[in-house]
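Here the complex is missing a single protein chain, while all its other protein chains stay put.
Our next item is chain A:
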């Protein structure tokens, strides 16, 4: 017997299959609802939403730090067991109920409206800080149109006697990122004021986003032809360029060398699960919206499988490309380290050049150590190990803006590569932003925040302007710290809660039987055993496990953050500081409000239902189907006398 929670009135809230077919055939009858011009646009938009910056800067790091090639195993397993079912579920439910995320969940059950609201909050918070990353990318892009890239050398100090000390102690790329881009303050409490150049970049990022979403999917559908395909072109170019650089293969080998002992570590599985989950942009509400613009008989099962495969492939492909470049950089550093040591030896012992090379360095050093040990000790030679350089695994903004930019400066024709790289990052982020903003705009429309009479251009414009203004937090001196705060807390726990509620809501509230019938109606065959098992048991279980572990980890860890403090002792290593106590309030708002809105909305709706129960029979605000309206009018006119027909048969 299938477990099904009671759900009265569901039939009344949704369109039946016949009505759906009628909607399909009516031309522009569903003119209220936008439609995709063709299937390609839809696929490219979904691919663009799923494939984002995380594929480029999070997956390679996870892969390399969790045993290289061995990480593929948990990643692929969880992709199949968690990613694909969730994706199929969101596509199917959106296509069936033909509403945005808020509409879908309130249709399934009025008490579930909280899930939609939580999705909206999460999408909003992520949109706010994600576009700041876009602003950073644009800043680097604008600065790439110069012959010598500004992060390739340290600037001179004020009286032109030497290099700026902060830059000399760290490195030109670090200095450019922390000082000239972020102008980072040493503490989250000091806000440092607005950095005007970043404000300009933020405005330009929001302006570009606005022009792409100005008319909803009408304009987005055209923009994705470029933003979703360009990253693949650039990745391929980088792959070819990377493979011709010295040391690239050692990077790729290092990335994919399997270390099977890592599979026994639960953190590996946890990280793989989290990566699959976040990579698919599930629970944002954007995917539900996008698939609701499809025709009813679109094959959503096939779409889910294709998009999952593309996402997985892109992660692996991007990791390969990134690691060719990282291998090159590590080899370059190793060569410099060794070259420096060799030079010191030559100079101290006045040996002719070419006597000590990379191949005989160890022997020469040993023999010299035997004859002049004190001198060798006094030289303080650095130990150069290629693997240490390769394992300097960096993720996130550090990978893109520090490590990769440094590698680019060492390549010939650096400005070209820099421009290509940042255009690729920009396109990756922009296509993800389309989905994020969709997850914000559609619920706002459904909630009726904007009057229906306002044109779409103005609603998107106002949303963009407001988000831009709030996003000014992230372009202050302490903006980077705020951003990582939002990233860690706003975008992690609530999504897990929402996804779990989604699965439970569809499978147990909407009814898996009804869902199977719907899918059979839409695509022609019932979903097979794999889908049944994953939807009903496996995926919710995995979600729950990940959620519990994540929650425990986040709650028990001491809240530290890394700061750039030129006055600290270990400069240039980032200084770890504890968050001030008022930050906990902020963290609670970020993580708690979306998460708590699920139960709170349910309680609110329940209370409102109870207290206004008598008016409920005729009030019926959430009924908006044609069928019910016709039925009502019949009721109202049932007792009236017969009326003669007028001349024109009305």
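Keep in mind that, in the parts below, a residue touches a chain if its C-beta (ideal position, glycine included) is under 8 Å from a C-beta of that chain, and two chains touch if they have at least 3 such contacts; residues count from 1.
The rule is short, and it goes like this: contacts and distances are computed from a predicted model.
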Worksheet item: Which of the following names does UniProt give to the chain that is not shown: "3-ketoacyl-CoA synthase", "ER membrane protein complex subunit 8", "Collectrin, amino acid transport regulator" or "Gap junction protein"?
Response: "Collectrin, amino acid transport regulator"
Fill in: Options A:215, A:410 or A:536, residue touching the unrepresented chain
A:215
Fill in: Residue in contact with the excluded chain [from A:38, A:146 or A:336]
A:146
Discussion item. Could you pull out which residues of chain A are in touch with the chain that's been left out?
Written reply: 138-139, 141-143, 145-146, 155-156, 160-163, 197, 200-201, 203-204, 207-208, 210-211, 214-215, 219, 343, 346-347, 350-354, 455, 457, 633, 637, 640, 643-648, 650
